[in-house]
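For reference, the structure is listed below as structure tokens.
A single protein chain has been omitted from the complex, and every remaining protein chain is retained in its original position.
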Amino acid sequence: MTLTSDVDLSGAETAEMTTAVAMNSALDLALAADPRVLLLGEDIADPSGGVFKVTRGLSTRHGTSRVRDTPIAEQSILGAAIGAALAGYRPVAEVMFFDFVTVAMDQLVNHAAKFRYLSGGQHPVPITVRTVVGNSRFGAQHSQSLEAWFMHTPGIKVAFPSTPSDAKGLLASCVFDDDPCLFIEHVALHYSQKEPVPTGEHRVPLGQAAVRRAGDDVTVISYGAQMPGVLAAADTLAGEGISAEVVDLRTLVPLDFPTVLASVARTRRAVVVHGATRFAGPGAEIAATITEELFEELAHPVTRLGARYVPTPFLASGLEPLPVAADVVGAVRRLASS
Amino acid sequence: MTLTSDVDLSGAETAEMTTAVAMNSALDLALAADPRVLLLGEDIADPSGGVFKVTRGLSTRHGTSRVRDTPIAEQSILGAAIGAALAGYRPVAEVMFFDFVTVAMDQLVNHAAKFRYLSGGQHPVPITVRTVVGNSRFGAQHSQSLEAWFMHTPGIKVAFPSTPSDAKGLLASCVFDDDPCLFIEHVALHYSQKEPVPTGEHRVPLGQAAVRRAGDDVTVISYGAQMPGVLAAADTLAGEGISAEVVDLRTLVPLDFPTVLASVARTRRAVVVHGATRFAGPGAEIAATITEELFEELAHPVTRLGARYVPTPFLASGLEPLPVAADVVGAVRRLASS
Amino acid sequence: MTDTQLAQPHAPAGLPPLAVLERMYEVMRTVTVTDERARAEAKAGRMPAAFYPVRGLEGVCAALGAVLTPDDHLVSTYRNLADTVAKGVPLRAVIAELHGRVPGSSKGKGGTMHMHHDPSGLMATTGIVGSGLPIAAGLALGAQLDGGGRAVAVTFGDGATSIGAYHEAMNLAALWHLPLVFVCQNNMWAEHTPIAAYAPSTALAERAAAYNMAADAVDGFDPIETWRVLGAAVARARAGEGPTFVECRTYRLVGHTSSADYSYMPPAELDAALARDPAPTFRAWLADGDHVAPARLDEIDKAVDTGVDDAFDFAQSAPHPEPGAIYDDVFADRTWVEGR
Partner (left out) sequence: MTDTQLAQPHAPAGLPPLAVLERMYEVMRTVTVTDERARAEAKAGRMPAAFYPVRGLEGVCAALGAVLTPDDHLVSTYRNLADTVAKGVPLRAVIAELHGRVPGSSKGKGGTMHMHHDPSGLMATTGIVGSGLPIAAGLALGAQLDGGGRAVAVTFGDGATSIGAYHEAMNLAALWHLPLVFVCQNNMWAEHTPIAAYAPSTALAERAAAYNMAADAVDGFDPIETWRVLGAAVARARAGEGPTFVECRTYRLVGHTSSADYSYMPPAELDAALARDPAPTFRAWLADGDHVAPARLDEIDKAVDTGVDDAFDFAQSAPHPEPGAIYDDVFADRTWVEGR
């Protein structure tokens, strides 16, 4: 099954785009539309155009003054983004891999996420931080999915798209949002899928989940790089006569509880699936909230699937820490069969 | 009601100690017992003896070569601790306030927590990182309770004591544990309470919760600086005829689920209370796990009380982001009355 | 104070004009008086705040305030009273913030370490050592992209030169020729640790020069010399000639916080510094050198004292935020926030 965005594209001119190309388009349009948009990051300017080529061509089109290569110094990248935001700009900073935010958490957590509050509303920080979850090909320091840390940090929004169209639409929304946004990409999604994406201005609002597939028996809640596996699992399950509703959260802050709860209220069974570590992960919050709201309706406790409690073992080892489609199939079967 | 440790102190010589003094005693004994124990941190040597005086006298007794003042540079403090650990030492590093780990997350998360794994067991990292949760007197950058981030990071143990005796016993266990340990103190507990604490060697094992108060109607699960309020609430509730069992987790990794589940299996009602932000906080994991294990037994969904989703407002503002005893009383009452 | 001109290319010649001299003195006196008062209020329990005294920095901050305009941006630290006053933040807003009240510069929710005042160009203060520097680099990038003419300054302590964020910001500012003045308020102490105990080289300006930026050291107890050197640095920033590092050598005249002790400070060192207490020393120099008439100085003193009393009275009778205000300003929209 192909993922499709829930945004109505009829009327809009579209082109087949990968996620990387769709993000490139969002950034290109933002740079063209608003002189206050700035890009900062390591190797993002041409000829490199970013290690995943997401910013390819942008410095050539918009100048290296607005699409700026930086030294390898993430504290200064994020600090510069925050400062430029205070000066009226809308910086988009790239942290090459999510794991590298660990060298610059202070700027994001103590400053970007708090300045609006600590200034009594005087100093919002409209920055977007783009970052990438890697995979085990690179080992344990290039494959962590740390969104739970930022869900737990009041003051920063978190988007994690799973389709090209959403990647474009959510990135545009982040860039033009007046709050700091963490925009999470996954290396497995950059070039894995093409779909028609509006060539012009396209936004997907922050805080709206998408029902990717309607179903009656069980609700599967997921986002980001787990979505293809979840949808494949739903296909398999459909073949067995089990109808799974699939909710793609798209943003984790704000998290669209109304959509999640409406679905689970109907199916009375839920599975949450993510690539982040299961223990104290995003699924814990989602499961706890569903349970608080729908305790009487639930036929079963919410099932959580997430990465095992281990540093990521190297890909070549063959060890798999992440939930795969078969795990989802198994979990849904267990819920549906009782 | 006075908190007392569950450790049997009969026989052992004891003295009345505050938490700060009890920790000092643990460090003093560790330094005396094992020449590989080292202390690193800002202002920890005499005459300062640490901003909260926890290390007072230790550099005088054990020398400034083993109790070392450092520059204000947390990455190098934690990196030096990790390196010294690889060289065979047992460093105890101080990060003055928990919020400051944000400048050094990389060392803790990417290196300390992963080296044992990434070296195939060759290079354990037996460091202890002591840090302090402040309060809103200092504002939003000196009052964050970030333990959830570390629960979510495979490879690092997390202790958060609530009593002088546990502070001593857990700190000693951390120092002599072969894995990296994050030992969390709270500024409100350093000098708030005295109790008899063994003057000699005293250890509280990591991963064992303590039942502070037995009860039948509701289980209240908490730890650290929320414990005094929780116990006060239990007193109030007792006056109303509601019997609350109070579990002090003491360590969050490993988290003692057997003790928690045994209690809730009996009471069928649970409230989790912590000073960390409620959203995606430690309580989410605890509530989700309880629900997974005891869904059929639970009379109600688990109630979670935690800090509101806001940066900490300045103390003098009078705004209160944390759950207080009255909130606990209210939550327990609601559960018990239905 | 010496009247000799610095070799500095952009150094303003001679002395500041009378209005500037008067304003500098007013700032210094205000800071001295407010600092004493704030510590007393904290001690008395009327101001439930951690407070970081600034005594010793009066001249440095007055000089910085005198060379910046409200359009220029400033980033400061937890030890920000002198910076905020010098930058022109109304004293009432400052003191109300220290008391957590609604008319505070951050509506009472920021507190001591978190002063923001957009109209005066006070863009942020931080409680995390060194973290203001990268943010100031971003403000300076903004000023540069706006077309120049505006300067950005950032203040920080001697201890901050040890931390990573300092290095990254220095490097970036030098690389991008940012219009940024790094004002190192060297008070010779980082909490209870003297500079020689944590710095392999205490030649901070030399270390800064290695980044390939202009760097200078100045006697921070000499407001006139400081004004010249900071003025030159700001002029260089405005002219698009890149960043400057200025080490202002002072001494911390009181403890690290309002409650800290002095026991670890060598008494002779402290006494020598106290003998140069900036505001009274500057006052004497202004009077003795006939730069400002004694009667005018008396007038300023009186106005300052009245202003300080007024600010504390104002603050202590101002309202606290309504409980519901706790959810304001987490995000632009508070709907989702309230539900969590």
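A few comments on the model shown:
Note that the chains take the letters A, B and C in the order they are written out, and that residue 1 is the start of every chain.
Note that a residue touches a chain if its C-beta (ideal position, glycine included) is under 8 Å from a C-beta of that chain, and two chains touch if they have at least 3 such contacts.
In this text, all values refer to a predicted model and were calculated from it rather than measured experimentally.
Every shown chain touched by the omitted chain in the complete complex is listed here: A, B, C. Of the listed residues B:106, B:166, B:185 or B:248, the one in contact with the hidden chain in the full complex is B:106.
Contact with the omitted chain, checked across C:199, C:232, C:279 or C:315, is made by C:199.
Touch with the chain that is not drawn comes from one residue among A:11, A:47 or A:200, which is A:47. When you scan A:69, A:201 or A:235 for touch with the missing chain, the hit is A:69.
Contacts to the hidden chain, counted on subunit B, fall at residues 38, 65-66, 70-71, 73, 75-76, 78-89, 91, 103, 106-107, 110-111, 115-124, 154-155, 157, 178-179, 207, 253-254, 257. Residue-level contact of subunit C with the missing chain is found at 162-168, 171, 174-175, 198-201, 206-207, 209-213. By the touch definition given at the top, subunit A reaches the unshown chain through residues 42-43, 47-48, 51, 69-75, 99-100, 102-103, 136-142, 278-279, 308-311, 313-321.
Operating definition for what follows: only the chains that are shown with their structure count from here on.
Ranked by separation of Cα centres from subunit B, the top chain is C. Separating the CA-averaged centres of subunit A and subunit C is a span of 40 Å.
Subunit B has its Cα centroid 32 Å from the Cα centroid of subunit A.
Residue positions of subunit B touching 2 or more other chains, listed in rising order: 75, 99-100, 102-103, 139-141, 279, 308-311, 313.
The set of subunit C residues touching two or more other chains comprises 108-110, 114, 126-128, 131, 164-165, 330, 337.
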